[in-house]
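Just below is one structure, and these are the notes that go with it.
Left out: one protein chain. Kept in place: all the others.
Each chain gets a letter, A and B, in the order it is written, and its residues are counted from 1.
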Amino acid sequence: MSPSMTALRRPTQSAPEIAAPKNSDGSLLRVENLRVEFRTPAGPVPAVDGVTFDLAPGEILGIVGESGSGKSVALSSIVGLTRGEASGISGSAHFGGLDLITASEKELRKVRGRDIGMVFQNPMTSLNPVRTIGTQLAEAISLHYKGLSRSELKDRVIAALRQVGVPAAEKRLGQYAHEFSGGMQQRAMIAMALVNSPRLVIADEPTTALDVTIQAQVLDLLVQARDELGASIIIVTHDLGVLAEIADRIVVMYAGRMVESGSVYDIFDRPRHPYTERLQACLPSLETPRKRLLTVAGQAPVLGARPSGCAFHPRCFLASDICFTEDPASTTVGDGHVASCHHSDLMAAHVKEDL
Amino acid sequence: MRSYNRRWIAAAAASIAVVMLAASCGGSSSGGGSSSSSDGPAVAADISVPLPAPLAVIDPTVDTAAGGTVYGVLFRSLVFNGLDGPVPALAKSWAISPDGLTWTYTLDTSLKFQDGSAFDSADVLFTFQKMLTAGNPHLGTLSIVASIEAPTPDTFVFHLKTPNAAFIILSGGKSIVPSDYYQSVGADGFSKSPIGAGPYKFDSAVAGGGVKVTAWADYPIKQPFKSIDFVPVPSPQAQIAGLQTGTLDVVANVAASQVETLKSDSKLKITETEGNNVAFIAFNTGQAPMSSLDFREGVDLAFDRDAMVKTLLSGHGVAAGGLITQPTIGYPDLDAPKYDATAAKAAIKKSGYDGSAINLTYPTSVLLNADLTAQAVASYLNDVGVKVTLIPLDYTTFLQQWAAKTIQGMYIMGYNNGIDADTIISSLYAGGSRVLFTDDAVTTAVALTRTTSGDVRVKALKALEELVMETKHYYAPLMMPNVIYASTAGLPFTPNAFSPMYAAPK
Partner (left out) sequence: MTRYVAIRLAQAALTIYLILTLTFVLARMAGDPTALLLPAETNSEDAAIYRKALGLDKPMFEQYIDYLKGAVHLDFGRSLRGGGPALDFITERLPATLKLAGISLVVSIILALGLGLIIELTNSERLRTFILSGALLREAIPAFVFALMLILLFGVKLQWLPFIGMNGFSSYVMPVATLSSATLALYLRVLRSNFSDERSKEYMRTALAKGESRSYAIIREAFPNVLLPFITVVALNLGFLIVGSVLVETVFSWPGVAYAMVQAVTQRDFPVIQAGVIMIATVFVIVNILADIVSSKLDPRIELS
């Protein structure tokens, strides 16, 4: 366990707040009907459609899906990072009273890095190869808090690196990304995301590129950030197993849409969408050791080639005629548990049989 | 070095011409109205003159090429070689022994060098001893010298291996340096601060191999210019541009095609004199069909020389009848061969020429308008049934093949007459390293020009030229471009065919 993160308080001379601590409904982030379109030769195609969820302060939300499911695009769009490439972004994403979708670039810049920290999949390439780790971290602070002295900045950077368990932090300030191991790089990335004590941390596949032993340490750091800084966390991953240990709630995405969302118990114990069930089945388990890891059979649809009706039907073991023609609506299947499947009832029965 | 694609050069030249025209049109309109400030009184002026190549050294005893114009104003020689023949300079008079092998110069020891030191035969001896050292480039022109001596302070004697009437030109034109000064400062010191007896004194070096000279107050004759800046300006285009802006005052060798443009500028004056560079065709007589007199005569008759002057030189030149031309001393002034394609065809047929292609080599520079001239020659020859393959060579490569006598077929070249006919004779007639024929009659005729003087020599020269040109057709002379100078209007500038004459002649 790393030392306490309480040192990562915001500097006292704080810039005027852009975002309030919460939305008026008590949530920190409330995303409604997010739709992100990209231009293709065949016309604009939505990569993300109808994504709706909310996040309470201190909550850890997992978003899971295969690559191309739109999970990363959705998250990037919320903080405005797809504004350059996307041909259309609609819906809303209220964060502390500010709608990030309609906010100006200038407002977003103030929020990014200060109220919302981000961690990415590939720490090696996500860090600038020709600038020292210290510089990159110090910049993360000075971009938002002007007027800090060099020594103050340095102290804060060292503290941030220590919090995430980088040993001999002082010596490593002057080093470059290639002089860090993969795990240390990701720790540095997390330190950069946490350095301003943000309200929300978005971690996009934070462990995918890492060793299994280091994966756990990184996840611990995120949990610690929530526990000690009170930050909400969104973890985007294709690995449901990662979420089992830390997520409070989980959103499952498929072909740009949410197919199921609910508490971690709902998703693991009472999945109401066949895709969720398939993702779970792919997890290695101690009880039923398998020689080979399974994957969900079939191919995820590519952008612009969305199947008719329910997009999952070509790969679904429950698919019936209606699945070929009609898009299933989101249905509340339990308290805070929503699924989009024509056969969520059958799923309920199927899961019981399994047990 | 790189060789440039010819089409690029042509395109570049065309675009330059367009821009230049535009620039000069604008220039003349602004300067319109009151013109002709020219031909005003000759005021002593400071002038700037371009040097086509930088001077590596200023030392006439080791350098034969770059500094010609500069040496002409800084130094004096034993005689001044004017258009009307040699005139006394450092030498008061000269005498030739009856066998033509001993030349005695009587020196004017009342003259001084620019540093005030006295001039006597020791200076002449020192200068020629240096020039006659193995490895000195002057050796080439002084190769007939057997020995030299300075018996008294005011006499200097050359003993020759063979007689040559033109020796006065060769020996009398060498710049004399002050012996004591040269030896005290050494070669490098002399080059950095040269002293001569000429009308202008060394003032200072100009960056990049130029030199500034000022009129020497103690020189017997008043000079037309107060000072002359010799500035290295290698590019002909930059020379003209410099003249147009007033940075430069005199540009030599102006292209005939630019004359009309420059004439329209009232601030400039164009001075045109007869040239001394004859373009000609030479034959390698060791090979068929060039060994046939009929063939050579046919080629000689194949050209409309007047038309070539009009088109290739824009009319700024004359048709040539021989290689030794005016204003060279003793020029025979032969008429140019008459253009007769029918006679040419007949002569070539008679020679038994089999119609196979003959190499026609030419240097791409030095020969004026080289490519166009070569193409015109090829076209005229084609009209009379002679097929040629053009072989352009860069000048230095050409020079080496020329000196080694390895040029096959025929070649075109332009060659400068000296002030005396012997320059051409020793290079192209007298069995020297560039002569591609052997002919006892020519050898005899050459000897006669060297052992005679006065009117007898003039007759001998005429006989030699008629023999080489009209009887044997060893060369087919083509044309001689004029020398065109452009200068700032109002300057007392009167060049002749051999020299821009910055110094007042005696």
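We adopt the following convention: a contact is a pair of C-beta atoms (placed from the backbone, for glycine too) under 8 Å apart; a residue touches a chain by one contact, two chains touch by 3 or more.
Computed from a predicted model, the values in this text were never measured in an experiment.
J.: Given that one chain is not shown, which residue among A:R30, A:K71 or A:R114 touches it?
T.: Of the candidates A:R30, A:K71 or A:R114, A:R114 is in touch with the missing chain.
J.: Kindly note down the residues of subunit A that lie in touch with the hidden chain.
T.: Subunit A touches the chain not shown through residues 76, 79, 81, 105, 109-114, 117-118, 120, 122, 125-132, 139-140, 143-144, 176, 178-179, 189, 192.
J.: For subunit B, which residues lie in contact with the unshown chain of the complex?
T.: 1-2, 8, 12, 15-16, 19-20, 22-23, 26-27, 50, 53-57, 59, 62-66, 133-137, 139-141, 143, 187-188, 191, 206-210, 231-235, 237-238, 241-242, 244-245, 247-248, 395-397, 399-400, 402-404, 415, 423, 426-427, 432-434
Methods note: only the chains that are shown with their structure count from here on.
J.: Express in whole angstrom the distance between the two chain centres, defined as the mean CA positions of subunit A and subunit B.
T.: About 89 Å separates the centre of subunit A from that of subunit B.
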